[in-house]
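Left out: one protein chain. Kept in place: all the others.
Letters A, B and C mark the chains as written, and numbering starts fresh at 1 in each.
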Amino acid sequence: MTSNMLPFIVIAPVLLGLLMLSMPKRLNWWIFFLLNIVLAGVIFTLKSKGAMSFTFQWTLFGTGKVVQKLGVTPLGWFFLAISSAATLLFSMFSLDFNDKKHSTAIAPLWLMLVGATNGIFLSQDWISFFISWELMSWTSLFIIGHGKTSSFKAGIYYYALSFFGTMAMMAGIWLLFHRTGSWEISSGVLKTAQDLSSHRGFALTVLSLFTVAFLAKSALFPFHMWPQMAHAEAPDDFSAYLSGIMIKYGVYGLLLFIVPVFALTPRGTIKSISGVPWPMYILAVMSALTSVIGTVMAIFTNDMKKLMAWSTVANVGYIGVGLATGTSLGYAAAMFHTVNHMMFKGGIFASLAAVKYRTGEREMHRLGGLAYVMPITFFTFLLGIIAAAGIPPLSGFNSKWMIFQALFEKKMVFVATALFFASTGAFLYLFRGLHTIFLGQLSPRFRNVKEAPPLMSLSMIVLMILMLAAGIFPGLVTGRFNDILVAAGLNPIKTTLYSMTGSTTSINSTLVASVFALAVGVVFFLFVIGGRKRRVKMMDNYTCGEDPLDWNVGPDRYHYGYDFYQPIKGLFSWMPLGVVEKGYNALGRFMERLGNLVTSISADGTRLGWSFVLGVILIIVIGVVK
Amino acid sequence: MEMDNLYLANLREEKQNMWGGLVNYFRKRSMWMLYYCTGCGAIELPPTMTSRYDMERLGMGPMATPRQADLLLITGYLSVKTLKRVIWSYEQMQEPKYVVGFGSCPINGGIYWDAYPVINHLEAFIPVDMSIAGCMPRPQAIIDAFEKLMGEIQEGKAIGYKRYEKHYDWYKKNQDAVLGRTEAVLKPWNDPFASNPSVDELMALEKGESNV
Amino acid sequence: MSDNILARAGKMHGDKIECREKYKAQLEIKTHRDYVLNLLTWLKSERYVHLSFMSCIDWIEENEFELVWHVFSYESKNHILVKTRLNREKPWMHTAINIWPHVQPYEQEIHEMFGVYFPGNPDLSGLFLHNWLDLPPLRKDFIAKDYSLALYTTDALGLTPPFDDIDIVEITAEESRDGE
Partner (left out) sequence: MNAYALLGIKLIGVSFGSMAVGLLFMGLGRKVTARIQRRMGPPFYQSFIDVIKCFTKTSITHNFVMDLGIIMALGGLIATAFFIPFANFSILGSSSVVIVLYLMSIGYLGMAMGVSASGNPNATIGISRALALMMGYEIPFVMVIMAMLITYNSSDLLTYAVAQSNGIGSWHIWKYPLGFIAVEIAFQAMVGEAPYDHMIAPAEIASGPMVELSGKYLGIGFLLHAVQLYVETGLIVNLFLGGASSWYVMLVKMFAVYFTTLSINAVMARYRIEQGIRHLWIWAGSFGLLQLIYTRIWG
């Protein structure tokens, strides 16, 4: 019975999603939420049932029998669990978010997407994996589009890049099938690992085809352009899901296929740089580059959702670097950062959605001072950015620390420098978000803004608790990694509930958190014994003796928010940041012209003859070549 | 008139507080000043601050904003427009706060006593703890005044801020009389161009007048 | 005059203007109000590109205001005073803002201090004075001392301090007049 649960958690959401297309909107969101509870419950019971699989066979013309297999591996279960937990939280958030005024009709599609996600994490063969992957691409395209022209453009952009990746993956799967004669993922991994020594060119081709697919999905360089459009234009409550879970499919893919291949390859088979096989070193450099680009772009972005989308790009860079180190510490760090990113970026996007829900603004400089009216949202954002900046005692520090330890182990100091740059830069843009949205002057337009509705607040509070828990007790998360690492053929890492051990030192996060609490206590004592304090109005500021209202300067104009880092803009003018985008645009224009050509041949009735002639010539040419 | 001697009350209060004397010591040894460069007196401060007279050895130093400062220096004459800013800044300062007026102008208007934009008595608008006579006072006089002020702080005599709090109505009335006027003092002016006429209208008007 | 501007001005403008060489490099040109802008435009075209300042004088006995434009040339290093007289009852003057945009605050100030009106100047609001309702203060019929005595003395404020821990220096209106 239990193994029948596997197709249920994949197919049930998809079918129900199709069914829901004809139902009223409000009901859809309730079904979505309730089904997510069921799914999360089922997924969390799967773990204790041990290894299981569900096989389904059919015959494909020309290739023989196809075996489709769904199964639970430690890695898959881990991703399944965190994604279902996060989805549950986000669906709770959406329940309040989609009221009459803000409602979107994405619930059925989202439910199908959840099914596709479960499918990706459960697939044991390439056919199921590819079907789920395609389903995921299509549903997310329509969700990002959600009926708005500007959003649909972003969706197309996203889909074009991901389509490119999907095509590469299809070619890779086809090549792999020809080589192994099987659709199974695990046999593909073994064969490719062997091929790396015997048929190196072939193996590298397959690996790079898959890598392109995964990089495109995870928005690593050179595919770092799509999140800023897709995340920004997607429905606000969906952005959290997009950034928290969907950007991790690529990471999962890398962990599923690329990482085990290199782990199974004996050392010395491939030339290595700094103790890392050179393809992985290239991946590390590309990831570090992604981090730097994402950071610099985020610093100068004025749209709050775009800013956080660039921040997502930067964080995926961290994860990529962790993977590329090739050590068990690096893999653990990458997975840990995946979880952390899911929590803190989920929290950040949730709080941004709450802000948008209450104010309807997306440009940061038009906001300000919301901390005083929306404290829970503010604290979620605050803890989110503390985690994102990698400051103890929150979870982000632990995973960043592990990534750096992995780098120090391999002495990849230059990559580490790039990451440190990204990490310091993260401070700049995160603080900018904090100040411009939540601190500073509260505009009179938003004086009557209320805290987010109860369910939204509740899911944000849960996210805060999770971030704190993972920060103070890293073992809660890191303890789960060892069986995944062992399954991938790596050594387990040393970790306890309180501490982690890296290559150069070990760290006790609980100790750090408690001494921080002690120090805050000391300061609080000083604060209490100090003189009496009085609360003044926000506009009662030092203004060289002038009353700002005399100069028609209200809170809106007195809020320093627009073009925040203008003085240092010149420092980055030498960076060719726009090159990739220009390249894509040129490609896009070329494709458009090609499309126009085809349209002009086929659509125009008078040219039908031409297309017939062309077709005949093509057939003759193919025949001659054969 | 009700006679309430704030100074004696303050002394009585401080006698009861065993830490009072100690606190006053810290306050007098660390006076941070906000110098309001209104007039000529500002030029006497650089020699007072720099190597020759070195104000910093008394624990005094310039501060950037009224929030941080203890001591407001009114260095010279004070125009009405500045007065508004001075009051604004004084009210932004945190207690205890002291005011020192430099030269004759804050005392009685000095050589500007009959000028239309310059106020004559600073005491009528904010409480002044110490005035330095002279036009302008030399750095020695300034240092001397600061030392006297320190003595007054130690003795609990420099209580201008308490007076301001207690008699705020009186100060506010004076401030309003000067700053918030609603009618002309001598003779109201009737602007003949109050309706903002254009050039053509003015020309036509003049032509008409000359014709008449 | 190194650039012979005196002669050229006479030739160009004839009897519209009245020129006089005050000093070696200073020239005074008097003209009618409606001709000032023509003259200033001509001077600017003659490389007198810098308007240094603009001022106003109250000739109360003659019941006239005199406006003075100080124009300077960087090439000949000459300084020209363009002067015109206005009726003191209804003084108004064409704005020179189209010739020199920076003349705006000068005109604004003259409007505030003398009450001269400049149609065409976009902003003639108060610049220096706080809450001013009296005569423009630089007119000679405005008596500054009376104003000061009427407003700033403790007498005038009509109040004595309600507290006894300070000796406020009281100067009444009478004492001040004695001290004259």
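Simple rule for what comes next: a residue touches a chain if its C-beta (ideal position, glycine included) is under 8 Å from a C-beta of that chain, and two chains touch if they have at least 3 such contacts.
The shown structure was predicted, so the numbers you read here are calculated from the model rather than taken from an experiment.
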{"item": "Neighbouring shown chains of the undisplayed chain, as defined at the top", "value": "A, B"}
{"item": "Option touching the unshown chain, where A:Gly17, A:Gly425 or A:Pro474 are the choices", "value": "A:Gly425"}
{"item": "Identified contact with the non-displayed chain, of A:Gly76, A:Gly294 or A:Gly440", "value": "A:Gly440"}
{"item": "Where the missing chain touches subunit A, by residue", "value": "369, 371-372, 375, 378, 382, 386, 389-392, 397, 400-401, 404, 408, 411, 413-414, 416-417, 420-421, 424-425, 427-428, 431-432, 434-435, 439-441, 503-508, 511-512, 515-516, 518-524, 526-527, 529-542, 544, 555, 558-560, 564-565, 567-568, 570-571"}
{"item": "Absent-chain interface as seen on subunit B, which is shown", "value": "23, 26-27, 29-30, 32, 50-51, 54, 56-59, 62-65, 67-68, 70, 94-96"}
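Note that in this section only the chains that are shown with their structure count from here on.
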{"item": "Farthest chain relative to subunit A (centres taken as mean CA coordinates)", "value": "C"}
{"item": "Centroid distance [mean C-alpha coordinates] between subunit C and subunit A, Å", "value": "69"}
{"item": "Per-residue overlap in subunit C, given as positions that touch at least 2 other chains", "value": "none"}
{"item": "Sites on subunit B at which at least two other chains make contact", "value": "84"}
{"item": "For the subunit B and subunit A complex, residues of the former touching the latter", "value": "65-67, 84-86, 88-89, 92"}
{"item": "Partner subunit B, residues of subunit C touching it in the complex", "value": "89-90, 92, 94, 115, 117, 119-120, 128-131, 133-137, 142-154, 157-159, 161-166, 168-169, 171, 176"}
{"item": "Subunit A residues within the subunit B interface of the complex", "value": "540, 542, 544-547"}
